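There's a structure below that I have some questions on.
Excluded from the complex is one protein chain; the other protein chains are retained at their positions.
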Amino acid sequence: MEMIRGYPDYMRESIEKVEKTRPQRLKATFKAMTLEEREQILNEYHPDYKPEAKRDLKIGPSKGQRLPHEVADLLEAHPLIDPDDVDLSRVDYDCDILIIGGGGAGTVAALWAHYSGVPVDRMLMTTKLRHGDSNSMMAQGGIQAADRPEDSPPRHYLDAIGGGHFTNKPELVKALTMDAPAIIQWHEELGVMYDKDDKGVMMELSGGGTSRKRMHSARDYTGMEIMRAIRDEARNIEVPVLEFCPAVELLKDDQGRVAGAVLFNMETDQYYVVRAKAVIMATGGFGRLHIQGFATTNHYGATADGLVMAYHVGANLIDLDSVQYHPTGAAYPEQIVGLLVTEKVRGLGAQPVNKNGELFVFPLEPRDVESANFIRECYGRDNGIITPTGMKGVWLDSPMIDDLKGEGTIRKNLAAMVRMFERFGIDMTKDPILVFPTLHYQNGGVEINDKAETSVPGLFAGGEVEGGVHGKNRLMGNSLLDYNVFGRRAGINAAEYVKKVTPGKLSLDHARKYEEALKNAGVETDRKAPMLLPDYRGNHVLSRALDIF
Amino acid sequence: MTEDIKTRMIKVYIMGREYEVPEGLTIMKAMEYAGYRFIRGAGCRAGFCGACGTIFRKKDEYKFRTALACQTPAEDGMYLTELPFVPANKAEYELEELTSEPSIIVSLYPEIARCVSCNTCTKACPQDLQVMDYIQASLRGDINQAAELSFDCLQCGLCAARCPADIVHYHVGQLARRVYGKYVLPRSQHLKERNDEIKAGAFDQEMEKLTAMGLEQLKKLYTERDIEK
Partner (left out) sequence: MKIPYYPGCTLKTTAKPFEDTTKAVSEVLGIELLEMPRWNCCGTVYSLASDDLMHQLAPIRNLIRVQDMGYDRVTTLCSMCYNTLEQANQLVKGDPEKLEKMNSFMDQEKDYTGGVTVVHYLTLLKEMGFDSLPVKNPLKGLTVVPYYGCLLLRPEEISIDNPERPTIMAELLAALGATVVDHPYKLECCGSYHTVDYKEVVCEKTYHILSSARKRGAEAVVLSCPLCEFNLDFRQKDLEQELAPMPILYFSQLLAVSLGLFDALGFDQHYVDPEPLLKEKGLLR
């Protein structure tokens, strides 16, 4: 197989067709779908709409909810620790607020709890990987906030709730959109380098499903730039952080309130008992469950631990039947399959085209609709491009961006993307890149209200672990916003809550009851949860592994 | 064609020990294939978090090379190891009390004056940043350039681990960017105005109406909204 500038020769033939149609496409548009057309294509082609991929949950407060098998498997699993193995009489850490998760939501919660009067030595942040290792770090495209005169929070509200197929909880969408401009201003105070012109006017772009340009970005490292700044701030005020110490089970007190957690040091196998007046769950999403076998854009630790722990203590779940597939995951080369190609590439003007160089969809439909169109093009109409490893994808015609916005725009605004492909010999400023939908985001989660409270007293949640904000589909730029808005609200409201609470006797009875419920529901399994980390060891190793050390 | 790719095996040496892994994997996936299950050394797996800083050597070379394990293909004959942690010093400061005067960075990180321009940091950077240049810019108080040149830094720490002068480049860059973002970049006026409007309740009524609105009416409003080109 001869390789020419990163692509095998047979793919080059298709690229030539893309180049041929480019001049006329530079002026062309494609009609956006009506609500009816959207519904039809989702039903036919979106992975979420396959009934056989889901089942009804057998136990717990959200019993009967329809969930992907991979999620139901974790909820219908034995708690990872045996309550009898844990000595709750010795408390290792005693604090006001325990924050579980060291990504965006957890860090924002810590900062705002601190601003609200909780001293840092009365909080503890614990995280499975390093502080900052999270999907928050990876978001590239941007963060929405309606701050231009021609835009407004109510308009942002309408876009978000329409994009979510009108299933979002209104109070949460209201909080999301009304808090947004204040979040951006807070970031400015922290020194986040947003893209602005020399007068300070934010350079804002469109995203899928937005009716105004309201995507704020920091080149294509938006998530990283925000995460770096808030983490630096947390380090400056000395928020105590335990790294590589995931929580494995929440603790309740004798009044049924969440009152701490059991942590597990993954490097020494030691457990720690934390007593806390309030717990903020900020563990992120479930991308690493590889729902329906999809590759994912998510970081290594996105294994739904928070969902499992919250469900063990009886928190309601919401909208977990819906999974976000990002339309543009890398489909070639093999080494980066599934990694995110930011929506900003389309925001800047790149069009999705098929193997014949034809534009086949409006480039900025909401993500689920765009994804369904890509899947139809590849599998319904057989217009996809097949990679050497047998995967299918469609072209994203990136070189158009420099044609539209001027030479150098791609390198300046999409440095991370250019770098990712350049490492494998592909120059996206000259050649299109191949994409296919990839598992991106957990739309639903632990249900919260606009105070970031879950249905269980003492348990707050912010970020991807919680649900209700986005309904059945999230718009681009609303996830960075979500973790900021609800991380902040969780921090503020938890700070208020701890003023009037004294934890009672700690207990793991809920884990025992969970075991009973499994038994009563007839679930027979050796699965345990939370899973903590996925296992990618080779089969030749796993098939001969001994668990003796 | 597909079969060939799947079955061709290469030899790699993970911390000195030989393993056979399929060709075409990244260093990270090759180590996993060989049986390593990461606790440290894997984060975003997509080149954004800097958790998988790696030191390696290629077949028949004397050079230590550095890269991100998740973004670099494993090659036949490679010697591999990951860097679990960099015990780097970070200055603590209150951003509110800083200014953008030229001496600000060197006052918090005086060790940058020890830079001898050997450029080892630049060679170590998996993002191909001009690391030495941004340290030099920091030294002469050019905060703009320090912020610009360090912007794509993932904070993997390979620069600091390789520096003969014990400089912690990635923390220096972080400070430069925050000072630049807060004190040099102009503030957004329209953002401030919008927040004033929100505080004054300018959108409360409209929002009240929307949150209470029936589904059919909401759908109609959504469908009929104009879209900015």
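Order of writing sets the chain letters: A and B. Residues in each chain are counted from 1.
Here is the rule we use: a contact is a pair of C-beta atoms (placed from the backbone, for glycine too) under 8 Å apart; a residue touches a chain by one contact, two chains touch by 3 or more.
Remember, predicted model here, so these are calculated numbers, not experimental data.
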Among the chains presented, those that the missing one touches: B
Residue touching the undisplayed chain, where the options are B:Thr81, B:Gln130 or B:Thr211: B:Gln130
Which residue of B:Cys44, B:Leu98, B:Cys115 or B:Cys163 touches the chain not shown here: B:Cys115
On chain B, residues whose C-beta touches the chain left out of the figure: 102-103, 115-119, 122-123, 130, 132-133, 136, 139-142, 164
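By definition in this document, only the chains that are shown with their structure count from here on.
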Interchain centroid distance [CA atoms averaged], chain A/chain B, Å: 18
Interfacial residue positions of chain B with respect to chain A in the complex: 1-2, 5-6, 21, 24-26, 29, 32-40, 42-49, 51, 71-73, 90, 92-95, 127-128, 147, 151-152, 154-155, 174, 177-183, 185-195, 198, 203, 206-207, 210-212, 215, 218-219, 221-223, 225-228
Complex contacts: residues of chain A adjacent to chain B: 1, 32, 34-35, 129-130, 132-135, 137-138, 145-150, 152-155, 157-159, 161-162, 166, 170-171, 173-174, 178, 181-182, 184-185, 188-194, 196, 198-202, 206, 211-213, 219, 221, 223-225, 228-229, 232-233, 235-236, 238, 244, 266-267, 297, 299-300, 334-336, 339-340, 388-390, 415-416, 419-420, 423-424, 533, 535-538, 541
